[in-house]
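See structure below.
Just one protein chain is left out here, and the rest sit where they should.
This part shows subunit A:
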Amino acid sequence: MEWRGIAASSGIAMGPAFLLKEEKVDVQRYEVNDIEQEVKRFEEKVKQSISELEAIQQKAKEKLGEKEAQIFAAHILVLQDPEYIGAVKEKIQTESINAEAALKEITDQFITIFESMDNEYMRERAADIRDVSSRVLKRLAGIEEKSLEDFNEPVVLVAHDLTPSDTAQLDRDKVAGFATNIGGRTSHSAIMARSMEIPAVVGLKNILEGVEALDYLIVDGIEGVVYKNPTSTMIEQYAIKKKAYEAELAELAKLKAEPSITKDGHRVEVVANIGNPNDAKVAVANGAEGIGLFRTEFLYMGRTDLPSEEEQFEAYKQVAEMFAKENPIVIRSLDIGGDKELPYLDLPKEMNPFLGYRAIRLCLDRTDIFKTQLRAILRASVYGNIKLMYPMIASLQELREANKILAEVKQELDQQNIPYNKEMEVGMMIEIPAAAVIADQLAKEVDFFSIGTNDLIQYTMAADRMNERVSYLYQPFNPAVLRLINMVIQAAHKEGKWAGMCGEMAGTIPAIPILLGMGLDEFSMSASSVLKARSLIRKLNAAEMKLVAEKVLQMETAEEIVQYVEQEVLEKIK
(Lines give C-alpha, C1' and ligand atoms only; values in the text may rest on other atoms or scores of the structure.)
Protein backbone atom coordinates (compact mmCIF):
# COMPACT_ATOMS: atom_id res chain seq x y z
CA MET A 1 0.00 0.00 0.00
CA GLU A 2 1.20 3.53 -0.67
CA TRP A 3 0.33 7.13 0.14
CA ARG A 4 1.30 10.21 -1.84
CA GLY A 5 1.90 13.48 -0.04
CA ILE A 6 4.22 16.43 -0.03
CA ALA A 7 7.97 15.85 0.07
CA ALA A 8 8.76 18.00 3.10
CA SER A 9 12.29 16.93 3.89
CA SER A 10 14.63 15.13 1.55
CA GLY A 11 16.13 11.69 2.04
CA ILE A 12 14.96 8.13 2.47
CA ALA A 13 13.98 6.50 5.74
CA MET A 14 13.02 2.91 6.42
CA GLY A 15 11.85 1.32 9.63
CA PRO A 16 8.99 0.11 11.79
CA ALA A 17 6.10 2.51 12.29
CA PHE A 18 5.66 4.23 15.62
CA LEU A 19 2.21 5.74 15.95
CA LEU A 20 1.67 8.97 17.83
CA LYS A 21 -1.96 8.44 18.59
CA GLU A 22 -4.03 9.35 21.61
CA GLU A 23 -5.47 6.14 23.05
CA LYS A 24 -8.84 6.77 24.63
CA VAL A 25 -9.70 4.92 27.81
CA ASP A 26 -13.37 4.19 28.28
CA VAL A 27 -14.03 4.48 32.01
CA GLN A 28 -16.75 2.27 33.53
CA ARG A 29 -17.97 2.74 37.09
CA TYR A 30 -18.50 -0.38 39.18
CA GLU A 31 -18.51 -1.48 42.81
CA VAL A 32 -15.51 -3.28 44.27
CA ASN A 33 -15.49 -5.72 47.14
CA ASP A 34 -11.91 -5.48 48.32
CA ILE A 35 -11.57 -1.75 48.89
CA GLU A 36 -8.10 -1.90 50.43
CA GLN A 37 -6.84 -3.86 47.43
CA GLU A 38 -8.34 -1.25 45.08
CA VAL A 39 -6.64 1.64 46.94
CA LYS A 40 -3.38 -0.29 46.78
CA ARG A 41 -3.80 -0.88 43.03
CA PHE A 42 -4.37 2.86 42.57
CA GLU A 43 -1.31 3.76 44.66
CA GLU A 44 0.88 1.42 42.66
CA LYS A 45 -0.17 2.87 39.32
CA VAL A 46 0.36 6.40 40.63
CA LYS A 47 3.82 5.38 41.79
CA GLN A 48 4.60 3.86 38.38
CA SER A 49 3.42 7.01 36.62
CA ILE A 50 5.61 9.18 38.85
CA SER A 51 8.70 7.19 38.02
CA GLU A 52 7.86 7.40 34.31
CA LEU A 53 7.55 11.17 34.63
CA GLU A 54 10.83 11.34 36.51
CA ALA A 55 12.53 9.56 33.63
CA ILE A 56 10.95 11.98 31.12
CA GLN A 57 12.02 14.91 33.28
CA GLN A 58 15.59 13.65 33.34
CA LYS A 59 15.61 13.29 29.57
CA ALA A 60 14.11 16.75 29.09
CA LYS A 61 16.76 18.17 31.37
CA GLU A 62 19.52 16.67 29.23
CA LYS A 63 17.96 17.70 25.94
CA LEU A 64 16.24 21.01 26.64
CA GLY A 65 17.73 22.28 29.87
CA GLU A 66 16.80 22.59 33.52
CA LYS A 67 14.16 25.24 33.04
CA GLU A 68 12.13 23.42 30.40
CA ALA A 69 12.23 20.22 32.46
CA GLN A 70 10.52 21.96 35.36
CA ILE A 71 7.10 21.55 33.81
CA PHE A 72 7.48 17.83 34.51
CA ALA A 73 8.27 18.63 38.14
CA ALA A 74 4.82 20.23 38.29
CA HIS A 75 3.31 17.11 36.69
CA ILE A 76 4.98 14.92 39.30
CA LEU A 77 3.66 17.15 42.09
CA VAL A 78 0.15 16.70 40.75
CA LEU A 79 0.53 12.96 41.32
CA GLN A 80 1.91 13.59 44.80
CA ASP A 81 -0.81 16.10 45.65
CA PRO A 82 -2.39 15.13 48.97
CA GLU A 83 -5.65 16.93 48.15
CA TYR A 84 -6.02 15.35 44.72
CA ILE A 85 -4.70 11.84 45.24
CA GLY A 86 -6.17 11.88 48.76
CA ALA A 87 -9.59 12.77 47.40
CA VAL A 88 -9.46 9.89 44.91
CA LYS A 89 -8.58 7.38 47.63
CA GLU A 90 -11.32 8.73 49.85
CA LYS A 91 -13.82 8.33 47.04
CA ILE A 92 -12.78 4.72 46.44
CA GLN A 93 -13.24 4.03 50.13
CA THR A 94 -16.48 5.88 50.86
CA GLU A 95 -18.27 4.86 47.66
CA SER A 96 -16.71 1.39 47.23
CA ILE A 97 -16.00 2.08 43.58
CA ASN A 98 -13.20 1.26 41.19
CA ALA A 99 -10.11 3.46 41.02
CA GLU A 100 -10.67 4.47 37.36
CA ALA A 101 -14.08 5.96 38.08
CA ALA A 102 -12.94 7.69 41.27
CA LEU A 103 -9.92 9.18 39.48
CA LYS A 104 -12.01 10.38 36.57
CA GLU A 105 -14.66 12.01 38.75
CA ILE A 106 -12.18 13.85 40.99
CA THR A 107 -10.11 14.92 37.95
CA ASP A 108 -13.21 16.31 36.26
CA GLN A 109 -13.97 18.39 39.37
CA PHE A 110 -10.52 19.97 39.29
CA ILE A 111 -10.64 20.49 35.54
CA THR A 112 -13.93 22.35 35.94
CA ILE A 113 -12.31 24.68 38.49
CA PHE A 114 -9.36 25.43 36.21
CA GLU A 115 -11.40 25.81 33.05
CA SER A 116 -13.69 28.35 34.68
CA MET A 117 -10.83 30.64 35.66
CA ASP A 118 -10.61 34.02 33.97
CA ASN A 119 -7.04 33.58 32.81
CA GLU A 120 -6.12 31.66 29.71
CA TYR A 121 -2.87 30.41 31.21
CA MET A 122 -4.71 28.80 34.10
CA ARG A 123 -7.35 27.35 31.79
CA GLU A 124 -4.50 25.68 29.94
CA ARG A 125 -3.33 24.02 33.15
CA ALA A 126 -6.49 21.95 32.88
CA ALA A 127 -4.76 20.28 29.94
CA ASP A 128 -1.79 19.42 32.17
CA ILE A 129 -4.05 17.77 34.71
CA ARG A 130 -5.87 15.86 31.99
CA ASP A 131 -2.53 14.72 30.59
CA VAL A 132 -1.24 13.50 33.95
CA SER A 133 -4.47 11.76 34.94
CA SER A 134 -4.79 10.02 31.60
CA ARG A 135 -1.36 8.50 32.14
CA VAL A 136 -2.59 6.93 35.40
CA LEU A 137 -5.89 5.91 33.78
CA LYS A 138 -4.02 4.11 31.01
CA ARG A 139 -1.85 2.27 33.52
CA LEU A 140 -4.95 1.26 35.48
CA ALA A 141 -6.45 -0.06 32.25
CA GLY A 142 -3.28 -2.05 31.63
CA ILE A 143 -2.09 0.03 28.68
CA GLU A 144 1.67 0.36 28.80
CA GLU A 145 3.32 3.10 26.86
CA LYS A 146 5.72 2.09 24.15
CA SER A 147 8.73 4.30 24.30
CA LEU A 148 11.17 5.06 21.49
CA GLU A 149 13.78 3.55 23.78
CA ASP A 150 12.12 0.14 23.39
CA PHE A 151 13.19 -0.09 19.76
CA ASN A 152 16.54 -1.39 18.62
CA GLU A 153 16.35 0.36 15.27
CA PRO A 154 15.20 3.88 14.38
CA VAL A 155 11.47 4.20 13.76
CA VAL A 156 9.23 6.10 11.37
CA LEU A 157 6.89 8.37 13.32
CA VAL A 158 3.35 8.45 12.03
CA ALA A 159 1.05 11.18 13.35
CA HIS A 160 -1.90 13.32 12.43
CA ASP A 161 0.36 16.36 12.76
CA LEU A 162 3.50 17.25 14.65
CA THR A 163 3.56 20.46 16.66
CA PRO A 164 6.74 22.53 16.65
CA SER A 165 7.51 21.38 20.18
CA ASP A 166 6.92 17.71 19.22
CA THR A 167 9.36 18.14 16.38
CA ALA A 168 11.88 19.97 18.53
CA GLN A 169 11.98 17.02 20.91
CA LEU A 170 12.60 14.43 18.23
CA ASP A 171 15.71 12.42 18.84
CA ARG A 172 17.53 12.08 15.56
CA ASP A 173 19.15 8.82 16.58
CA LYS A 174 15.78 7.22 17.32
CA VAL A 175 13.66 8.68 14.53
CA ALA A 176 14.51 7.72 10.96
CA GLY A 177 11.72 9.73 9.38
CA PHE A 178 8.18 10.90 9.75
CA ALA A 179 4.88 10.85 7.96
CA THR A 180 1.86 12.99 8.83
CA ASN A 181 -1.74 13.36 7.75
CA ILE A 182 -1.65 17.14 7.39
CA GLY A 183 0.87 19.90 6.73
CA GLY A 184 2.59 21.49 3.76
CA ARG A 185 6.15 22.24 2.64
CA THR A 186 6.19 25.45 4.65
CA SER A 187 4.46 24.19 7.79
CA HIS A 188 6.66 24.46 10.84
CA SER A 189 7.11 20.75 11.24
CA ALA A 190 8.38 20.53 7.66
CA ILE A 191 10.82 23.38 8.18
CA MET A 192 12.06 21.78 11.39
CA ALA A 193 12.40 18.38 9.72
CA ARG A 194 14.62 19.90 7.07
CA SER A 195 16.79 21.67 9.58
CA MET A 196 17.16 18.43 11.55
CA GLU A 197 17.73 16.47 8.34
CA ILE A 198 15.04 13.91 9.07
CA PRO A 199 13.33 12.67 5.89
CA ALA A 200 9.65 13.57 6.01
CA VAL A 201 6.50 13.37 3.94
CA VAL A 202 3.51 15.44 5.07
CA GLY A 203 -0.04 16.01 3.86
CA LEU A 204 -0.69 12.26 3.47
CA LYS A 205 -4.35 12.75 4.51
CA ASN A 206 -5.14 9.40 6.16
CA ILE A 207 -1.93 7.52 6.79
CA LEU A 208 -2.39 7.41 10.56
CA GLU A 209 -5.64 5.50 10.08
CA GLY A 210 -4.09 3.06 7.63
CA VAL A 211 -0.97 2.06 9.51
CA GLU A 212 -0.57 -0.16 12.54
CA ALA A 213 2.28 -0.14 15.01
CA LEU A 214 5.31 -2.00 13.68
CA ASP A 215 4.16 -2.02 10.05
CA TYR A 216 7.33 -1.59 8.01
CA LEU A 217 7.45 1.77 6.23
CA ILE A 218 9.55 3.41 3.57
CA VAL A 219 9.46 7.21 3.63
CA ASP A 220 10.64 8.68 0.37
CA GLY A 221 11.20 12.33 1.21
CA ILE A 222 12.52 12.98 -2.30
CA GLU A 223 9.39 11.94 -4.18
CA GLY A 224 6.90 12.48 -1.37
CA VAL A 225 5.69 8.88 -1.12
CA VAL A 226 5.28 6.47 1.79
CA TYR A 227 5.02 2.69 1.28
CA LYS A 228 3.61 0.25 3.82
CA ASN A 229 4.98 -3.29 4.13
CA PRO A 230 6.87 -3.20 0.80
CA THR A 231 8.11 -6.36 -0.94
CA SER A 232 11.70 -7.40 -0.36
CA THR A 233 12.57 -6.38 -3.93
CA MET A 234 11.33 -2.91 -3.19
CA ILE A 235 13.28 -2.69 0.04
CA GLU A 236 16.41 -3.65 -1.92
CA GLN A 237 15.69 -1.02 -4.58
CA TYR A 238 15.20 1.60 -1.93
CA ALA A 239 18.38 0.60 -0.16
CA ILE A 240 20.16 1.31 -3.47
CA LYS A 241 18.33 4.60 -3.89
CA LYS A 242 19.29 5.57 -0.36
CA LYS A 243 22.93 4.79 -1.07
CA ALA A 244 22.84 6.90 -4.25
CA TYR A 245 21.30 9.78 -2.36
CA GLU A 246 23.98 9.53 0.31
CA ALA A 247 26.69 9.40 -2.36
CA GLU A 248 25.31 12.60 -3.86
CA LEU A 249 25.43 14.21 -0.42
CA ALA A 250 29.05 13.10 -0.04
CA GLU A 251 29.87 14.69 -3.39
CA LEU A 252 28.23 17.94 -2.30
CA ALA A 253 30.11 17.82 0.99
CA LYS A 254 33.28 18.57 -0.94
CA LEU A 255 31.92 22.08 -1.52
CA LYS A 256 31.67 22.84 2.19
CA ALA A 257 34.65 25.16 2.42
CA GLU A 258 34.36 26.52 -1.14
CA PRO A 259 32.96 30.01 -1.81
CA SER A 260 29.56 30.55 -3.44
CA ILE A 261 30.90 32.10 -6.60
CA THR A 262 29.63 32.01 -10.17
CA LYS A 263 31.75 30.98 -13.15
CA ASP A 264 32.26 34.63 -14.05
CA GLY A 265 33.39 35.53 -10.54
CA HIS A 266 30.24 37.02 -9.01
CA ARG A 267 30.18 36.17 -5.34
CA VAL A 268 27.06 35.73 -3.20
CA GLU A 269 26.46 34.37 0.29
CA VAL A 270 24.68 31.10 0.92
CA VAL A 271 23.57 31.02 4.54
CA ALA A 272 21.10 29.08 6.67
CA ASN A 273 17.80 29.60 8.48
CA ILE A 274 17.82 28.34 12.06
CA GLY A 275 15.55 28.18 15.10
CA ASN A 276 18.01 27.42 17.87
CA PRO A 277 21.71 26.82 18.63
CA ASN A 278 21.37 23.12 17.70
CA ASP A 279 20.23 24.04 14.19
CA ALA A 280 23.28 26.31 13.97
CA LYS A 281 25.51 23.27 14.45
CA VAL A 282 23.75 21.58 11.55
CA ALA A 283 24.23 24.76 9.51
CA VAL A 284 27.98 24.76 10.19
CA ALA A 285 28.16 21.07 9.29
CA ASN A 286 26.44 21.84 6.00
CA GLY A 287 28.88 24.58 5.04
CA ALA A 288 26.60 27.58 5.54
CA GLU A 289 28.54 30.86 5.34
CA GLY A 290 26.54 32.25 8.23
CA ILE A 291 22.94 32.60 9.39
CA GLY A 292 20.48 34.56 7.28
CA LEU A 293 17.54 34.05 9.60
CA PHE A 294 17.62 33.16 13.28
CA ARG A 295 13.96 32.61 14.17
CA THR A 296 14.08 33.67 17.80
CA GLU A 297 10.48 32.71 18.52
CA PHE A 298 11.54 29.15 19.29
CA LEU A 299 13.24 30.54 22.40
CA TYR A 300 9.80 31.72 23.47
CA MET A 301 7.75 28.64 22.54
CA GLY A 302 6.98 25.42 24.36
CA ARG A 303 7.46 26.94 27.81
CA THR A 304 5.44 28.65 30.50
CA ASP A 305 6.86 32.16 30.59
CA LEU A 306 9.06 34.64 28.73
CA PRO A 307 12.77 33.85 28.34
CA SER A 308 15.00 36.17 30.35
CA GLU A 309 17.52 38.56 28.83
CA GLU A 310 20.34 36.36 30.09
CA GLU A 311 18.89 33.22 28.52
CA GLN A 312 18.48 34.95 25.16
CA PHE A 313 21.93 36.52 25.35
CA GLU A 314 23.47 33.07 25.91
CA ALA A 315 21.62 31.60 22.91
CA TYR A 316 22.61 34.44 20.56
CA LYS A 317 26.20 34.44 21.77
CA GLN A 318 26.42 30.67 21.41
CA VAL A 319 25.30 30.86 17.77
CA ALA A 320 27.66 33.76 16.99
CA GLU A 321 30.60 31.86 18.42
CA MET A 322 29.98 28.85 16.19
CA PHE A 323 30.98 30.89 13.17
CA ALA A 324 34.07 32.88 12.23
CA LYS A 325 34.04 36.55 13.25
CA GLU A 326 33.20 37.81 9.75
CA ASN A 327 30.33 35.42 9.03
CA PRO A 328 26.98 37.20 9.24
CA ILE A 329 24.41 36.14 11.85
CA VAL A 330 21.06 37.79 11.12
CA ILE A 331 18.83 37.65 14.18
CA ARG A 332 15.16 38.33 13.60
CA SER A 333 13.37 40.00 16.49
CA LEU A 334 10.36 38.18 17.92
CA ASP A 335 7.89 37.05 15.27
CA ILE A 336 5.07 35.67 17.36
CA GLY A 337 1.33 35.71 16.73
CA GLY A 338 -0.29 34.40 13.59
CA ASP A 339 -0.04 30.62 13.74
CA LYS A 340 2.62 30.77 16.45
CA GLU A 341 0.95 31.30 19.80
CA LEU A 342 2.38 31.91 23.25
CA PRO A 343 -0.26 30.78 25.75
CA TYR A 344 1.38 32.66 28.62
CA LEU A 345 0.94 36.03 26.88
CA ASP A 346 -2.79 35.47 27.16
CA LEU A 347 -3.53 37.04 23.76
CA PRO A 348 -7.14 37.02 22.62
CA LYS A 349 -8.08 34.77 19.70
CA GLU A 350 -8.33 36.63 16.42
CA MET A 351 -10.44 36.13 13.31
CA ASN A 352 -7.44 36.59 11.02
CA PRO A 353 -4.30 35.87 13.01
CA PHE A 354 -2.05 36.24 9.93
CA LEU A 355 -3.36 39.77 9.47
CA GLY A 356 -3.46 40.50 13.16
CA TYR A 357 -1.56 41.46 16.25
CA ARG A 358 1.77 39.78 15.60
CA ALA A 359 5.51 40.19 15.08
CA ILE A 360 6.68 43.83 15.07
CA ARG A 361 3.14 44.98 15.81
CA LEU A 362 3.17 43.12 19.09
CA CYS A 363 6.74 44.22 19.88
CA LEU A 364 5.99 47.91 19.31
CA ASP A 365 3.10 47.55 21.74
CA ARG A 366 4.79 45.30 24.31
CA THR A 367 8.01 47.28 24.50
CA ASP A 368 8.96 45.44 27.70
CA ILE A 369 9.30 42.19 25.74
CA PHE A 370 10.94 43.92 22.77
CA LYS A 371 13.51 45.83 24.84
CA THR A 372 14.60 42.71 26.72
CA GLN A 373 15.28 41.01 23.40
CA LEU A 374 17.06 44.02 21.89
CA ARG A 375 19.33 44.24 24.94
CA ALA A 376 20.20 40.56 24.60
CA ILE A 377 20.94 40.91 20.87
CA LEU A 378 23.05 44.05 21.34
CA ARG A 379 25.02 42.49 24.17
CA ALA A 380 25.70 39.42 22.03
CA SER A 381 26.80 41.62 19.11
CA VAL A 382 30.36 41.87 20.44
CA TYR A 383 30.80 38.11 19.95
CA GLY A 384 30.33 38.01 16.19
CA ASN A 385 29.00 39.70 13.09
CA ILE A 386 25.45 39.93 14.44
CA LYS A 387 22.83 41.89 12.52
CA LEU A 388 19.32 42.70 13.69
CA MET A 389 16.25 42.35 11.51
CA TYR A 390 12.64 43.36 12.16
CA PRO A 391 9.82 41.14 10.85
CA MET A 392 6.50 42.23 9.28
CA ILE A 393 7.31 45.92 8.81
CA ALA A 394 4.44 47.46 6.81
CA SER A 395 5.28 51.15 6.87
CA LEU A 396 8.06 53.67 7.34
CA GLN A 397 6.50 54.73 10.65
CA GLU A 398 6.86 51.22 12.07
CA LEU A 399 10.48 51.05 11.02
CA ARG A 400 11.20 54.42 12.63
CA GLU A 401 9.35 53.43 15.79
CA ALA A 402 11.38 50.21 16.07
CA ASN A 403 14.63 52.11 15.49
CA LYS A 404 13.62 54.64 18.14
CA ILE A 405 13.21 51.87 20.70
CA LEU A 406 16.54 50.39 19.61
CA ALA A 407 18.19 53.78 20.17
CA GLU A 408 16.71 53.94 23.68
CA VAL A 409 18.08 50.50 24.50
CA LYS A 410 21.51 51.49 23.18
CA GLN A 411 21.43 54.56 25.38
CA GLU A 412 20.61 52.43 28.44
CA LEU A 413 23.52 50.14 27.65
CA ASP A 414 25.82 53.14 27.23
CA GLN A 415 24.78 54.47 30.63
CA GLN A 416 25.51 51.10 32.20
CA ASN A 417 28.82 50.82 30.36
CA ILE A 418 27.76 47.55 28.77
CA PRO A 419 29.62 46.92 25.52
CA TYR A 420 27.89 46.27 22.20
CA ASN A 421 28.76 46.70 18.54
CA LYS A 422 27.91 50.31 17.73
CA GLU A 423 28.12 49.52 14.02
CA MET A 424 25.65 46.61 14.17
CA GLU A 425 23.69 46.51 10.93
CA VAL A 426 19.93 46.84 11.22
CA GLY A 427 17.64 45.59 8.50
CA MET A 428 14.08 44.53 7.95
CA MET A 429 12.14 41.77 6.33
CA ILE A 430 10.13 42.45 3.24
CA GLU A 431 7.13 40.18 3.56
CA ILE A 432 4.22 42.56 3.17
CA PRO A 433 3.46 43.84 -0.34
CA ALA A 434 3.14 47.39 1.05
CA ALA A 435 6.76 47.25 2.19
CA ALA A 436 7.88 45.93 -1.21
CA VAL A 437 6.12 48.80 -2.96
CA ILE A 438 7.85 51.45 -0.83
CA ALA A 439 11.18 49.60 -0.76
CA ASP A 440 12.86 52.69 -2.31
CA GLN A 441 11.88 54.74 0.73
CA LEU A 442 12.62 52.05 3.28
CA ALA A 443 16.05 51.38 1.74
CA LYS A 444 17.21 54.82 2.82
CA GLU A 445 16.72 53.95 6.50
CA VAL A 446 17.98 50.36 6.78
CA ASP A 447 21.26 48.57 6.19
CA PHE A 448 19.70 45.63 4.39
CA PHE A 449 16.53 43.87 3.31
CA SER A 450 15.68 40.22 3.65
CA ILE A 451 12.77 39.06 1.55
CA GLY A 452 10.53 36.64 3.43
CA THR A 453 8.87 34.82 0.58
CA ASN A 454 6.59 32.49 2.55
CA ASP A 455 4.54 35.43 3.80
CA LEU A 456 5.18 37.73 0.84
CA ILE A 457 3.64 35.15 -1.49
CA GLN A 458 0.61 34.51 0.69
CA TYR A 459 -0.07 38.22 1.15
CA THR A 460 0.54 39.08 -2.49
CA MET A 461 -1.75 36.31 -3.70
CA ALA A 462 -4.15 36.78 -0.73
CA ALA A 463 -4.09 33.02 -0.20
CA ASP A 464 -3.55 31.38 3.19
CA ARG A 465 -0.59 29.06 2.76
CA MET A 466 -2.01 26.61 5.31
CA ASN A 467 -5.31 26.29 3.44
CA GLU A 468 -5.04 23.29 1.15
CA ARG A 469 -7.98 24.39 -0.97
CA VAL A 470 -6.20 27.52 -2.14
CA SER A 471 -2.69 26.11 -2.09
CA TYR A 472 -2.60 26.32 -5.90
CA LEU A 473 -2.20 30.06 -5.42
CA TYR A 474 0.97 29.64 -3.41
CA GLN A 475 3.12 30.42 -6.46
CA PRO A 476 6.69 31.57 -5.90
CA PHE A 477 7.07 31.97 -9.67
CA ASN A 478 3.97 34.03 -10.21
CA PRO A 479 4.93 37.11 -12.25
CA ALA A 480 3.47 39.42 -9.60
CA VAL A 481 5.69 37.87 -6.93
CA LEU A 482 8.81 37.92 -9.11
CA ARG A 483 8.28 41.54 -10.04
CA LEU A 484 7.92 42.55 -6.39
CA ILE A 485 11.11 40.68 -5.51
CA ASN A 486 12.97 42.35 -8.34
CA MET A 487 11.73 45.77 -7.24
CA VAL A 488 12.99 45.19 -3.71
CA ILE A 489 16.46 44.08 -4.84
CA GLN A 490 16.86 47.03 -7.22
CA ALA A 491 15.63 49.49 -4.55
CA ALA A 492 18.22 48.18 -2.09
CA HIS A 493 21.06 48.36 -4.61
CA LYS A 494 20.12 51.90 -5.62
CA GLU A 495 20.84 52.98 -2.04
CA GLY A 496 23.99 50.88 -1.83
CA LYS A 497 22.38 48.36 0.52
CA TRP A 498 22.34 44.58 0.21
CA ALA A 499 19.31 42.36 -0.28
CA GLY A 500 18.87 38.81 0.88
CA MET A 501 16.08 36.28 0.88
CA CYS A 502 15.20 34.03 3.78
CA GLY A 503 12.09 32.31 2.53
CA GLU A 504 11.81 28.79 1.21
CA MET A 505 12.20 30.17 -2.30
CA ALA A 506 15.90 31.02 -1.82
CA GLY A 507 16.68 27.29 -1.68
CA THR A 508 14.42 26.29 -4.57
CA ILE A 509 16.52 25.14 -7.50
CA PRO A 510 14.65 26.81 -10.41
CA ALA A 511 14.43 30.07 -8.44
CA ILE A 512 18.18 30.38 -7.88
CA PRO A 513 19.15 31.33 -11.48
CA ILE A 514 16.42 33.99 -11.56
CA LEU A 515 17.33 35.47 -8.17
CA LEU A 516 21.00 35.45 -9.09
CA GLY A 517 20.12 37.31 -12.27
CA MET A 518 18.15 39.90 -10.31
CA GLY A 519 21.26 40.50 -8.23
CA LEU A 520 20.22 38.94 -4.92
CA ASP A 521 23.23 39.15 -2.58
CA GLU A 522 22.37 36.60 0.07
CA PHE A 523 20.47 33.30 -0.18
CA SER A 524 19.25 31.94 3.17
CA MET A 525 17.66 28.49 3.35
CA SER A 526 17.34 25.25 5.29
CA ALA A 527 20.81 23.97 6.12
CA SER A 528 20.17 20.84 4.05
CA SER A 529 19.76 22.93 0.87
CA VAL A 530 22.96 24.99 1.27
CA LEU A 531 25.39 22.76 -0.60
CA LYS A 532 22.97 22.03 -3.43
CA ALA A 533 22.42 25.74 -3.91
CA ARG A 534 26.15 26.44 -3.82
CA SER A 535 26.83 23.68 -6.30
CA LEU A 536 24.29 25.22 -8.69
CA ILE A 537 25.58 28.78 -8.26
CA ARG A 538 29.11 27.61 -9.07
CA LYS A 539 27.89 26.23 -12.40
CA LEU A 540 26.08 29.41 -13.44
CA ASN A 541 27.24 32.59 -15.13
CA ALA A 542 25.93 35.78 -13.48
CA ALA A 543 25.92 37.90 -16.65
CA GLU A 544 23.86 35.25 -18.46
CA MET A 545 21.45 34.97 -15.54
CA LYS A 546 20.83 38.70 -15.72
CA LEU A 547 19.43 38.15 -19.20
CA VAL A 548 17.41 35.17 -17.97
CA ALA A 549 15.89 37.31 -15.20
CA GLU A 550 15.03 40.10 -17.65
CA LYS A 551 13.32 37.62 -19.93
CA VAL A 552 11.43 35.92 -17.11
CA LEU A 553 10.10 39.24 -15.81
CA GLN A 554 8.28 39.67 -19.11
CA MET A 555 6.59 36.25 -19.00
CA GLU A 556 2.93 35.77 -18.15
CA THR A 557 2.55 32.60 -16.11
CA ALA A 558 4.40 30.71 -13.38
CA GLU A 559 4.40 27.50 -15.50
CA GLU A 560 5.99 29.27 -18.44
CA ILE A 561 8.70 30.70 -16.19
CA VAL A 562 9.61 27.42 -14.51
CA GLN A 563 9.64 25.58 -17.82
CA TYR A 564 11.91 28.21 -19.35
CA VAL A 565 14.42 28.05 -16.49
CA GLU A 566 14.41 24.26 -16.50
CA GLN A 567 14.97 23.96 -20.24
CA GLU A 568 17.19 26.94 -20.90
CA VAL A 569 19.30 26.92 -17.77
CA LEU A 570 19.13 23.75 -15.69
CA GLU A 571 19.11 21.22 -18.58
CA LYS A 572 22.14 22.85 -20.16
CA ILE A 573 24.40 22.61 -17.14
CA LYS A 574 23.53 18.99 -16.32
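Criterion: contacts are C-beta pairs under 8 Å (C-beta built on N, C-alpha and C of every residue); 3 or more make two chains touch, one makes a residue touch a chain; residues count from 1.
The criterion applied here is as follows: contacts and distances are computed from a predicted model.
Peer 1: If you had to name the missing chain as UniProt does, which of "Electron transport complex subunit RsxB", "Fe-S-binding domain-containing protein", "Phosphocarrier protein HPr" or "Zinc ABC transporter permease" would it be?
Peer 2: The missing chain's protein name, per its UniProt entry, is "Phosphocarrier protein HPr".
Peer 1: Which candidate, A:114, A:151, A:245 or A:354, sits in contact with the chain we can't see?
Peer 2: Considering all chains, including the one not shown, the answer is A:114.
Peer 1: Among A:128, A:161, A:215 or A:314, exactly one should touch the missing chain; which is it?
Peer 2: Residue touching the absent chain, from the options given: A:128.
Peer 1: Kindly state which of the options A:37, A:308 or A:567 is in contact with the chain not pictured.
Peer 2: A:308
Peer 1: Which one, A:39, A:78 or A:442, makes contact with the chain that was left out?
Peer 2: A:78
Peer 1: Touching the absent chain: which residues on subunit A qualify?
Peer 2: Spelled out for subunit A, the touching residues are 70-71, 73-74, 77-78, 80-84, 110, 113-114, 117-119, 121-122, 125, 128-129, 304-306, 308, 344.
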